[in-house]
Every structure is written in structure tokens, then in C-alpha cells.
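Shown here: the complex without one of its protein chains, the others still in place.
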Amino acid sequence: MNKVYKTAAEALDGLLHDGMLVAAGGFGLCGIPELLIDAIVASGVKDLTVASNNAGVDDFGLGKLLATRQIKKMMSSYVGENAEFMRQYLSGELELEFNPQGTLAERMRAGGAGIPGFYTQTGVGTQIAETKEVKQFGGKDYILEEGIFADLSIVKAWKADDTGNLIFRKTARNFNPPAAMCGKVCVAEVEEIVPRGSIDPDHIHLPGIYVHRLIQGQHEKRIEQRTTRPRPEGATRKREEA
Amino acid sequence: MNKVYKTAAEALDGLLHDGMLVAAGGFGLCGIPELLIDAIVASGVKDLTVASNNAGVDDFGLGKLLATRQIKKMMSSYVGENAEFMRQYLSGELELEFNPQGTLAERMRAGGAGIPGFYTQTGVGTQIAETKEVKQFGGKDYILEEGIFADLSIVKAWKADDTGNLIFRKTARNFNPPAAMCGKVCVAEVEEIVPRGSIDPDHIHLPGIYVHRLIQGQHEKRIEQRTTRPRPEGATRKREEA
Amino acid sequence: MPWDRNQMAARAAQELEDGMYVNLGIGIPTLVANYVGDKDITLQSENGMLGMGPFPYVGEEDPDLINAGKQTITELARTSYFDSATSFGMIRGGKIAAAVLGAMEVSEKGDLANWMIPGKLVKGMGGAMDLVAGVGRVVVVMDHTNKHGDSKVLKECTLPLTGKGVVDRIITNLGVLDVTHKGLHIVECADGVTRDDIITATEATIV
Partner (left out) sequence: MPWDRNQMAARAAQELEDGMYVNLGIGIPTLVANYVGDKDITLQSENGMLGMGPFPYVGEEDPDLINAGKQTITELARTSYFDSATSFGMIRGGKIAAAVLGAMEVSEKGDLANWMIPGKLVKGMGGAMDLVAGVGRVVVVMDHTNKHGDSKVLKECTLPLTGKGVVDRIITNLGVLDVTHKGLHIVECADGVTRDDIITATEATIV
């Protein structure tokens, strides 16, 4: 069992085909599989459907795959930071399936957990519900949402061991675990691969069973909105109580 | 916000009523809320429905609540270690709803996640499916299973901070997180309560939002089947590779 | 005089009680955090965090630590992190006591529109539909009228809905209104604003 590959291109070798469904982790530009996205751009694969909460920005993350027109359809909850996205969508060049953020996350988890459909109150009475089956539980309406079963998952984690056990860091976890779960094959990129046994097994966020291939690489980790406050004289604490 | 109580009885004060639905964590005797079970025995509350994977053994865990006849119905996947359970069930004194283990776990998680129903292939074509709605996805049959919404959850964790953030230890995690999620109120018992900030926030298994009350106590942690192997001369490693 | 943004946020902060887990939307709702005072409130960021702290000091920004508005933030002693499925599990499951959200339109039945202007603004609903469907109490904070002076408190929303019958309380620059089954009920007027001022500025039925 060797899951460790040298480059993103090698890790994706044989996994890409036109028209496939790719699930990608990340929220905004935080915790996105930037190296794998670059390798997919380079591969030239096209007509992709991509399930990802956001669509990157114009020149980074999934925005690069939009720029090259390799994406046919996005399944997302929020695409507000991407002008090219908006242009392609409004001109009809790009299909867009809006999913409420929690519905998207749950649809990915469900796909990974072998659940083809579940009921939720989210979106009842809105245009999200228009094409969906409604069912009552306890006198209330719920709509049926379907699990997402992706051909490929691409995710970013902080560390991995060589068996693919992953740990994430802070809010960079976000969609990565559910995205990883819903793919027939999952490729993960991490900042550091450590030997098995180096991570406390109670600290593992995503067991290696979900991760088929693995690369270590340098990440830009771009910040979308750098918000700060002035440092009071002598303040050094990074973690404080409200 | 004070979640920390002195005793199990105090932590349960005002939460118990006859006929209520209680979700309990644990697998076998591993990771069971033994102190809270004892306090429920002492409270005398009756006609309980208890959702728990197992039913304890005759003199420990939920077996104590069976001995006092405080349980009207069990929702479980496996009750093989409990002779009194078997007697009450076969004589018709106790109701029993068998759930496949994964279905039970998912029903608890679903209840906690506001999902009233989900479809699964587990149990299709068996007596589990007899009373359940069937729906096809991709040409295959799936059955509808409903979320469990408990009045009270009782769980056992290893450590907590005073805001109720929980960490579990090894396989004692098991049903505790989904059980905790599905309760209107959740009471947790732990081996140690540490100050907030003592636990790395990336190591927390169950966020404190799921935990309303908390006690620290001494646990027996009984072993059901003590299986060992002889120690070879000089062997000291506790963790080894297969 | 109508309330300004900060006064609206301060008024919204009064809705929050000790021990609550709360989600604050983008815009004026974000300012609510500045007015919770001594109350022990835990803020959720729906991208996977409970216990959201203030912006970092200059130089301490961490690309792995952002809020749902993609801004760099900090953690607190109570903080926990989790994935998006878990995060929305707690939202959908009713574990979040209250959400304070902005709005484009609210109806007298509690319908909320805050995610889309057809043909014009297609950013997406993000987590808003999940929040209004799942949290215990939905408080909307917004200006009473739009920049053309038209009421944003309507008999029926004209924009695509975020949720139907989901709003509990509306806090505007003019005052506080509750959604009841009979119509909107004026709870409070901003200093110097009269009931009649609110009624004039409101298209919806006031009872």
C-alpha cells in the first residue's frame, strides 16, 4: 500500500476524464487543494462538474479552472468573489446549481456514507425546493436532497501520515472531510507527510481509508480578506477569552 | 454559563420524567455513562425508552435499569450479553426495537443534525424493512429510516473543559457523539474536567454546544472480555505495526 | 432620531442571553459582537468554528483561521473546530439558539429574502437558508426602507425567498417589530420615532 506520490500530476495520473464530477474541499481560499487544482488545469481535462462551496477568485483556486473554461457546471453555495464566474454564468456559458451551504456539506457526507437521499427543512418554501420531493414529518414539510457521489475528491489537509490519516488545522478543515468522503477516489495534498505512528490516533480528523493518494507540497495559502486590529502596547497573547 | 455540576443526581435534576426517550452512549460496557445510569436508577423514573446500542450486562450499565424494570422499551442492535433482558423480552415484559448498528448510529446523528429521515440500503429485503417506506435511487431499493430525537442524552467522555468541549479516548468514543447530538438536553460524565484553553481546539471531538451539563467522577470501566496474549521475553512495546 | 448601524447592533445585542450559542451574519449583525457586554455568548462561524474571537493583531493573521465572511480572525480559550457537515448539523439541528441576519426584504408572515436579486445579484445563499431553517430564533437587522425610500417590511416579499415564515423579530433603524400570526407587532420605537412613523414607513400590516 503506497499512497504517497511525488507530484500532483502523478497523483492524478489515470484519474481524470472529460465530463467527470469532482468534489473539492475548501471554504473561500481557506483549505483549498491548490496544487491539485493547478494540476487539473495543466491536464486539460474538460466539461467538469465541480461540487465546491465556492469557486475561488479570478486568478486563484477554482477560478483558474473557470478561466480555462474547463468547468461546465458548478454546485456551490456562494460564488460572490469571482467576476469571471459571474460573467460566464450570466451569459449562459456555465451551469450553476446553487445549494444551501449546509445542504451541500450534508449531500457530500451522505454520498460518502452510502445515503442516497435525506430530508431537510432547509430551503422549504424557496426556489431551492421547486423541483424537489416534499414529505411531512411530524406535520412539517421537508424536502428530499440527494447524496453526492463524486468520481474524484480533491482535498487539502495540514498533515498526513503515510497511510493517509489526515489532520486539518483550524478553519481550514471546513468542507475537506465531507468532500473526501464522497469521492470514489480521493487525492489529498498536505503540508507535511509524517511517518505512521507520529499522530495520536485520537487526533486524526479523517481516517486514511478515505484517502487513496497523497502528496506533500508548498502552499501559497492566500488570504482573501486580511482584517486586523491595532496591537495594544505590550499585548502578546494570541489566544484570549472573550 | 455554568455547565459543571457536583453529582450525577444534581446534573439530572429537573430533566427526568416518566415515559421519556433517553439516548445513551457506549458500546458494550466501553464508554458507557455509568454514573448517570446509576443516578437514573436512584431517581425511580420509569417507563423509559432507551436508545442504546447494547443493554449492558445483568449487574452493570443499562442492565441495572432493566433489573429495576424502569425501561419499557429498548432501541438497540445487540443485546446478547444480558440474560435478564432476554427473559423480559421473551416474556413480553419489555419492548425491543432492533436497529442495525449503523442505522442506529445514523438515526442518532440525523436527529442531532435536524434530519428527520434518510434512505439506506441496510436491511433491505429483511424483516427490518417490513414496515418501512421503500424508495428507488439509481434503480436500487433503499428504505426510509427516521432520525431519533431524544428528550435526554447521557454520555461518557474522557475529558471535558468547563465549557463542555469533550474528548474521548480510543474506542470509548463509539456511540457517544451521535447520542449526545440527538438529545434536547445532553448530560456528560467525564474522568477529568480541565480549564477552558487546556485542550487544543483541533483535538476536540465534540463541541460544547452539544453538552448542557457536566460532571466529573470515578469510573469503574469494567472490562467485558479480558483477552490477552503471553508477553514474549523482553517485549515492552505497546504500539506496534502489523 | 432613527438608530444608526451601531445603535441597531446594540439593540440586537439585547436579544442575546447568557450562555447562548449565536450566529451573526455579515454587515450590521457582525457589529452585534461589540455590544454583548458581560454576557457569556459563544459565536459560531459556520465554516467550522465555535468561539470566534476578534480580528488578529497586525502580523498575526493566519490563513487557516477565517470567519464565514472570509476575514482573518482569532480563537478563544473555548474554541473548537469542526468540519462543514458537523457545523451545519448543529445549525439544522437547532443547537444554535439565535441568528442575527441582514435582509433585503421581510414580510409580515416572517418570510425573509436576503440572497438574490434575479438577473442582477447572483452570489448565492451561502449558509443563510440553513440558518433560518434551523436556529432557534431569527432576528433580522436592516434599514426600514431602501435607498429609494421604499419599505423593506412588506406584505409579501418580491425577491426570491431565503426562508418562509422564519423571522421572529425585525430590528430596523426605526424600531423593533415582532412577527405574530396576525401581523407585525411594534415592540419598541427608536428614540424620537413614533408608532405612526413606523406605520408610515411600513408596507406590511401592523397590528
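Each chain gets a letter, A, B and C, in the order it is written, and its residues are counted from 1.
Please note the rule applied: contacts are C-beta pairs under 8 Å (C-beta built on N, C-alpha and C of every residue); 3 or more make two chains touch, one makes a residue touch a chain.
All values derive from a computational prediction rather than experimental measurement.
Chemist: Wait, the hidden chain, what does it touch out of the ones we have here?
Modeler: Visible chains that the missing one touches: A, B.
Chemist: Of the residues B:2, B:68 or B:126, I need the one that contacts the missing chain.
Modeler: Selected residue, touching the omitted chain: B:126.
Chemist: In the whole complex, not just what's shown, which of B:49, B:70 or B:103 touches the removed chain?
Modeler: Residue touching the absent chain, from the options given: B:103.
Chemist: Footprint of the hidden chain on chain A, which residues?
Modeler: Touching the chain left out of view, chain A contributes residues 1, 109, 111-115, 161, 163, 165, 181, 195-197, 201-202, 204, 207-210.
Chemist: Considering the entire assembly, which residues of chain B contact the chain that has been omitted?
Modeler: Contacting residues on chain B, toward the hidden partner: 27-31, 53, 76-81, 86, 89-90, 96, 98, 100-103, 105-106, 108-109, 120-128, 158, 168-178, 205, 221-231, 235, 238-242.
Everything below uses one rule, namely that only the chains that are shown with their structure count from here on.
Chemist: Quick check: more C-beta contact pairs in A-C or B-C?
Modeler: Here the pair linked by more C-beta pairs in contact is A-C.
Chemist: Based on Cα centres, what is the most central chain?
Modeler: Closest chain centre to the overall C-alpha centroid: A.
Chemist: Give the label of the chain whose average Cα location is farthest from that of chain C.
Modeler: So the farthest one, by centre of C-alpha atoms, is B.
Chemist: Just how far, in Å, is the C-alpha centre of chain C from the one of chain B?
Modeler: The mean C-alpha positions of chain B and chain C differ by 36 Å.
Chemist: In chain C, what residues contact two or more other chains?
Modeler: In chain C, 40, 51, 75, 77-79, 81-82, 88-89, 91-92, 133-134 touch at least two other chains.
Chemist: Which parts of chain B, given as residue numbers and ranges, touch two or more other chains?
Modeler: 113-115, 196-197, 201-202, in rising order.
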